[in-house]
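For reference, the structure is listed below as structure tokens.
All protein chains but one are shown in place.
In this document, chain identifiers A, B and C correspond to the written order of the chains, with residue numbering beginning at 1 in each.
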Amino acid sequence: MEQFSQLLLAFIVFLSLYLLGSSSLTGCINIMALQGMCLGFLPLTVRAEGFHSRTLLLAAGMFILKGFLIPRILLYAIREVKIRREIEPMIGYAPSLLLGAVLIGVSFVLAERLPVPAGLRTSLLIPVSLATVMMGMLMMISRIKAITQVIGYLVFENGVYLFGLAIAYEVPWLIEMGVLLDVFVAVFVMGIIINHIARAFDSISTEKLTRLND
Amino acid sequence: METLKLVASDLLMVVFAPPIMLGIIAKTKAAVAGRKGPPVLQPLYDTIKLLGKGAVYSKTTTWMFRLGPVVSLAAVIAAAALVPLARAPLISFNGDAILFVYLFALGRFVTITAALDTGSSFEGMGASREAAFSSFAEPALILAFASLAYRSGGLTLARMFAPYGGPSAAASTVLALGSLFVVLLAENSRIPVDDPNTHLELTMIHEVMVLDHGGPDLAFILHGAELKLALMASLLVRLVMPEMPLVGAVGSLILGLAATAVVIGLVESSMARLRLIRVPQLLVAAICAATFGLLLTLR
Amino acid sequence: MTLILAAVLALGAAALLSGLFSRHDPWARSAVIAGLAAAAACAGALAERALAGREVPDLLGPWLLPGAVFHVGIDPLSACFLLLVLIVGCCAGLYGEGYIAASHGHVPSTPARFFFLVLVGSMALLVAARNALLFMVAWETMALSAFGLVSCEHGKPEVRKAGLLYLLCTHVGSLCLLALFALLGSNAGSLEFSAFAAAPPLPAAWTTAAFLLALVGFGMKAGFMPLHIWLQEAHPAAPSHASAAMSGVMIEMGLYGLLRLLALLGPISLEAAFFLVALGLVTAVFGILFAMTQRDFKRLLAYSSIENIGIILTAAGLGCYGLARNNSSLALLGFAAAILHTLNHGLFKSLLFLSAGAVYQAVGTRDIEACGGLQKRMPWTCALTAIGAAAICGLPPLNGFTGEWLIYSWLLRPGAGHGLLLGGLAAAILAVVGAFAVVTFSKCYGLTCLGQPRSATASAAREASWIMLGPMALLAALCVGIGLFPGPAIRIAFTAAGDVARAAGPAAAASSEEWSRLLSVIGLLGVGVCALSALLWLFRKSLLHRREVARGPTWGCGFSAPTARMQYTGSSYPVPLTRVLAAALATREEAHPPVGYWPDKAAYESRTPDPALERWLPALTAKVEGWISVPRRLQYGRLQLYLLYVSAFLVMTLLWKL
Partner (left out) sequence: MIYLLLVGVPLLVGLLALAVDNDERRPWLLPFGFAIHASIVAACWRTLPGPAMDGWLRIDDLGLLVLSLASAMLLVCSVYCLEYLRLRRERRNRLFTACLSFVLAAVSLVAVSHHMGLLWVGMEAATLAIAPLVYFNHNERSLEATWKYLMMGSLGIGLALLGTFFLTLATFPFQGPGDPLLIDTLLSRAGTLSLPWLKGAFIFLLVGYGTKMGLAPLHSWKPDAYGESPGVVGAILAGVITACPFLGILRAFQVCAAAGIAGFAQSILVMIGLLSMATAAVFIIGQRDFKRMLAYSSVEQMGILALGVGLGPAGSFAALLHMINNGLTKGVLFLSAGNIHRAFGGKTMDHAHGALRRAPVSAALFLLGFVAVTGSPPFAPFVSEFSILRAAVNGHRLGVALGFVGLLAVIFIGMATTVLSVVYGLPPSSDSKQSLQGDSPLMIAAPLVFMAVVVFLGLWLPDWLTTVLGGAAKLLNTGAA
């Protein structure tokens, strides 16, 4: 079981890196869906307590939401505003991959300084979640298109959720409440925004959104 | 009785000495130039004649114009009350030296404003020069006074100009004399600072300010100027005059004044008038001399 | 002690009423006059009691602010300044009514009245404040109301500029004072002045900090060079009654602050004392130099305020020297000279500003070159101006001389010591300043009031109204009165100085008596000069009696058609000095001399820029602009960058702190 969870975590990190590297929007969304599914499996594996009904529910919810629902919305969005590829990002793909690697290193360094919480089956969870969080941020920073920024934000959310798994047992409702509400709302509102952006600027890039400055 | 004599002698000094000094200066110059020159009492005659004349006032002028001569003369007379002429001055108190300086300043102020009252460009010019040059003369005067005050240990003219036998008395006295003499020349518009009897208004300083005054006003002004000269000269004399009884004192003072007049006459006939731009340099030299004297007294 | 509250409240109420009655001018006017009268009555009685040496108990009230007690008290020092506030405040306020009425709406009446009353009230409160917080509240109220006055006529761009400059300077000063009081408060554990006095001496590093903070904080208000930059801009911008109150009283409040601090904290080091003297002399010399070269007579007056502040600061520095050497008689003399000159300056400077306002309204310009010949058209104003000018030059029969004389007698006092050479030089510098003052004010008065009118408006000038002349006459009367009979003023100054010099008791009283005796002799001599002049006047009258007294044109030295344009001008008058002092002044001359046999139009213009304002300040601002332009690039609108800042900050903090 532990090996499996470790494998999953490693896979998740790999997926985030892949996201950093990939340029096609549909590709990104599919990979995100994949990552979401992995997240769905995780609750069953990381905690020692095994199969609660709660854990099952959580897993199923995540699986559906992150694996299918959100990707659908995003695909709808890009179909709505008719774009396929990310134009040249602010930070190139190779550099952002390198940065991603660096961030993974940083997150492991940070995780070193934190004692491993009791009742956690794998010590890998904390660094991986931190790494995912950071790579999500990196993606939000390095991409031009609004939609890819949303994807980055979702990666960030995944990281937060991963972290939440560590405490899912002690704080019964927080992770559901938080992550679900958060992801749901963020993506929903941003979908609206993106539509507006599309109408206002007949493009989905945030290039145009630099009028307000000093 | 003593004081009565004192007052009488002072009064004589204030009334008669000044014109006579001027007469002597003129005589000296004439003698050097090989002329006969006007009589020594000529300035006195002039004053009396002017007092007898009527007046012409410019339409531009106001009461300020008439106030000028009056107040300037009054200020100088008041200053005279502070100066130790033959013996102790009429009024003497700690700090009267400053008052002495500022009374002259008062006279200058009213003369200047009176000159400006005429609205004449020449008199404005004179006023401007007078104001400018006196602002170099005053620090020299104050510095000289300072050294005298420090060494004599009192800020009263009577003590400052009493005979003094302290350390480095001679040197400091000479320096004070020198600076005071320059100040005297400048303040009384003598050569080399100014030429009292030039006939080109453009080169005048003091004389040009009083172009419009005539009659009694001119008389007041002339006498005021003469008195000012006499007062500063008598200060010089007191600086080197030993202590002696009243009569002797009066006599030596008169002699000293006459000598000063002769010196002034010689200076005037031996030197040319400086270019106006050079005048401040002369006065600054006086300031330096006074400062050096101050250093000596403090050493 | 409640009297001071009554006075302040009366002024505040009057201010509110004058604001309410902005529609009904007469009501507002009566409100102003009533308020001023009431305040004068209350506070005057109080000041009299305090100066008579009777003990006035402090008034403590609860005040629910952290560290604050509503604590007002009065001692001779406060009373002395309170008196000044009242005299100048009432005269200027009364004059202001005439001024506003005569300005035909150029001066917006409501703010001019409201802020003026607030200004006077806050200053009355300021001198009585015994708690740092209360002091700061009064201080800032004063500063802000003055700002309101300065920007009364904010339609004019130069007024806006002046207002902004003033606001910036005064606020920087106030912040320094805040820091200062925070320092003192943390040392004393309370913001009460009494606690400051009782506190243990500050740590060495803090002493320096406190000294500098006080110097900048109070000096910004008082206008020590080079902190004066706002002063010559703001005073011309304000309506004249306000300029009078500001120049006559408000900037003196900076000195009051310094003196109060000295009274609380005790002696400062010898070096600091020397520094103060040097600063004062520099301020005086440059103040009068710049004053001499101005064409705008209100700017000229403002600069001369800087000069007088310098003289006062010199005297205060001499007092500090006395304190540092714990020679109480010297300290007493120095501080007394400072306070006396403060009083005198308040009187003649406000008089001069009031008459400047009258001239400004009559001629419609502040340019000396456009005035002239006013003495025939507005005799009273010009006569009073003459008195003020003579007084500010420190000429004997008037009050200006008394203070300067005290300073001279300090500097040239007999005795030995290494300070003496410096004393002599300082005296010489004071003499130079005095002589320059004669140049300046013979120009200011002579070229403005005398001669022939240089412009059509000047020849059409009319005399000011009586409500404007009355206060001016009162101030002039005070100038002459103090000059001729200085006794009371001297006693006031010495009792006030006693608090600062920590010299009380018989010795102080004796020396005060001594000095007042000497000055009374001078006053009598002044009376003598006046009497003598009168006699000579009569003498001349009798001589000219029954002789023909002709009136003709001014003698033009042979030139038969002199015109007003041929008179000496304000620009050419100080040239002999500006040429010599070119190094110090950097006067810019714009000369087109006549050329050829048939010269066409020739022109000459000279202008003396204020280095602190026109060279150093721009240089500083340019440098600051350069500094901030670098981080400015960070905010150019790209969301990605914003996110980057957040993430970078997060990671940095984690790596650093976790």
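Rule of thumb we're sticking to: contacts are C-beta pairs under 8 Å (C-beta built on N, C-alpha and C of every residue); 3 or more make two chains touch, one makes a residue touch a chain.
Model, not experiment: these values are computed from the prediction.
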Shown chains that the omitted chain touches within the full complex: A, C
Option from C:197, C:549, C:584 or C:650 whose C-beta touches the chain left out: C:650
Contacting the left-out chain in the complete assembly, out of C:25, C:140 or C:463: C:140
Which of C:59, C:209, C:544 or C:612 contacts the chain that the document leaves out: C:209
Chain A residues that touch the omitted chain in the full complex: 110, 113-115, 117-119, 133, 137, 140, 146, 149, 153, 156-157, 160, 163-164, 166-167, 170-171, 173-174, 177-179, 181-182, 185-186, 189-190, 193, 196-197, 200-201, 206, 208-209, 211-212, 214
Missing-partner contacts on chain C, residue numbers: 63-67, 133, 136-137, 139-141, 144, 151, 154-155, 157, 160, 163-164, 167-168, 171-172, 174-176, 178-179, 182-183, 185-186, 209, 624-625, 628, 631-632, 634-635, 637, 639, 641-643, 645-646, 649-650, 653-654, 657-658
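Keep in mind that, in the parts below, only the chains that are shown with their structure count from here on.
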Relative to chain B, chain with the most remote C-alpha centre: A
Distance between chain centroids, defined by C-alpha means - chain A, chain B (Å): 100
Multi-partner residues of chain C (at least 2 other chains): none
Residues of chain A defined as touching chain C within the complex: 90, 106, 109-110, 113-114, 134, 137-138, 140-144, 149, 206, 209-214
Complex interface listing, chain B residues touching chain C: 51-62, 64, 66-67, 69-71, 73-75, 77-78, 81, 91, 93-95, 97-99, 101-103, 105-106, 108-109, 112-113, 116-122, 124-125, 127-129, 131-136, 138-139, 141-143, 145-147, 149-150, 152-155, 201, 211-212, 215-217, 220, 276-277, 280, 287, 291, 294-295, 298
Footprint of chain A on chain C - complex, ascending: 632, 635-640, 643-644, 646-647, 651, 654-655, 658
